[in-house]
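This is the structure I want to talk about, given as structure tokens.
Only one protein chain is missing; all other protein chains are in place.
For clarity, chains are labelled A and B in written order, and residue numbers in each chain start from 1.
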Amino acid sequence: MDRKIDYKKTKKRLDGRKMDETRPLSIKTGVIENADGSAYLEWGQNKIYAAVYGPREVLPKHTANPLKSVIKVEYRMTSFSVPQRKRPGPNRRDQEISKVLGEALSRAVFVEQFPNTEIGVYVEVVDANAGSRVACLTAASVALADAGMPMRDMVAATGVGKAYGELVIDLNKDEEDAPDAVDIPIAILPNSEEIVLLQMDGLLTRKEWDAVAKLGIKGCKQVYEVQKKALVNKFELSEAKGKGQATKTVKKKAVKKTVKKVKK
Amino acid sequence: MRDTVMEYETAKVLKLAREGKRVDGRALDEVRKISIETGMSENAEGSTIVTIGKTKIIAGLKIDIGKPYPDNQDEGSISIGAETLPLAHPDYESGRPSAQEVELARVVDRGLRESKAIDFKKLCITVGEAVWVGFLDFYALNGDGNLFDAGSIAALVTFNNAKLPKLDKEGKIILHEYNGTLKLARQPLLTTFAKVGGKIMVDPTYLEEKASEARYSAATTDDGFISAMQKGVGGSFTLEEVDYMIDKSFEIGDRIRKQIKQVK
Partner (left out) sequence: MKKVVIPGEILFEERKRLGSNVFVSEGKIYSKVLGITDNENETATVVPLQGPYVPRRDDSVVGVITRENFAGYGVNINSFNECFIPKSAMRTPLTLGDVIIAKVSNVSELKEADLTFPKRMGDGEVISVNPVRSPRLIGKNGSMLDILSQGTDCEVFIGKNGRLWARNGDLELLKKTVKFIEENSYKSNLTNAVESLLRK
């Protein structure tokens, strides 16, 4: 990108967003039937599947921890998820991300409740555009809740940083390539605002850090609201309807709709 | 939560098979419901999600410029890879491709390549210098048997809808711009059978595969050719059984090809 982009002048980002606006985020649960818990997440162009298996026996047995469950995260990307084909098999970046994601989640899950077991968390990126690791962590947290795992809080994550002269939330790929880009993936436990994931690439002043940290925590809390909706929306606390009762309510709803239209 | 005790469940499958019945009530020659979705991975030059019953896979194609092989200076190439992600089933392990994954990829590849559906000469950019090289990788997202046929459908649909990248004046790929498609000469599809309790059943589920003594796949085309065959697992088939399976493959292949035609 040779053009001199200056967010301080344009007041809008390359994709039209405000500085503190995240890309659209949507989450669905229960998408992988074989798993104990699962989620499908879309964040901007990012598309991610997350699945949880466990708690289950650890093999080999001698690697089990008699005091708690071990959370094992595998972060992977399909070969076609990125513009330049990614060769199959985990690379060093995959391994590092798997490790920090596992560490973030292990602070949230009550692992002491399931000694001698492991909880397998698998996240697969099938389309990527910056921020895949925070998207995966967000999805993994939802999949863990979907599996009924006991947690002290959800793990909500987002990216913050700097691009083209301004502090921004949720950098996209174009912004990651900015000459002054700073990328900070951050994740918190929303209740306590404890930070369970924090990494940084780039140069920031102390003042910039203070501002961007606040922005990050605020962003994580917005992500938390989406996670909550995804989990809760599946369960309607209505009356159970047996034979013959379901159709009645459906008819009623349909009638109500048409009446509204006529009135307009 | 899924609870399968392999020994108990496969015993059930065998018992029913001996009576010519299946756990899900299907006829021996009945294929599960198939759904096909395309275009979800924007970074790919083509992508498809196929579900057969509860089996779900995602395939994606990356096309890049490569150097032709010395004895085929005017031909491009394709390569097919497969992964049974641990995401998709509690029994799938991560790590180096297993013998099963390698066989899966090679059989799907064989059906497509040997049918001469893709004219590799059409993939030539500059003779002796630059050719199109396509990598199609498919991944299991939820494993319930018959990844062969799911992979075959996904590969065919992806290649049918593939977009060739646009080249700039210097012959370099322009990201996210396309120019042309691959026009396949024919539509090969795999149909896979398992021999369970002595009975031949098409489109086996995961448990039926586990209970089977032999497996057979045939690739057939819309213009009456058989383009590949593979017998797998132990056990054996009589010639009558193979002839029966070939006939069924044409019948089922034609039906699925009709469904594929309606996918945009």
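Note that a residue touches a chain if its C-beta (ideal position, glycine included) is under 8 Å from a C-beta of that chain, and two chains touch if they have at least 3 such contacts.
Only a predicted model underlies this, so the values are computations on that prediction, with no experimental measurement involved.
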One chain isn't shown here. Among A:32, A:50, A:147 or A:181, which residue touches it? A:147
Touching residue (missing chain; options A:44, A:120 or A:190): A:190
Decide which residue listed in A:115, A:165 or A:202 touches the omitted chain of the complex. A:115
Chain B residues that touch the omitted chain in the full complex: 1-8, 11
Chain A, residues in touch with the chain not shown (by the definition above): 36-37, 54-57, 66, 108, 110, 114-117, 144-154, 189-192, 227-228, 231-232, 235-245
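Rule of thumb we're sticking to: only the chains that are shown with their structure count from here on.
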Of chain B, residues touching chain A in the complex: 1-2, 40-45, 47, 54, 56, 58, 60-62, 64, 81, 83, 85-90, 94, 96-97, 135, 137, 139, 141-144, 175-176
The answer for chain A against chain B in the complex is residues 32-36, 45, 47, 49, 51, 53, 56, 74, 76, 78-85, 88-90, 120, 122-124, 126-129, 147-148
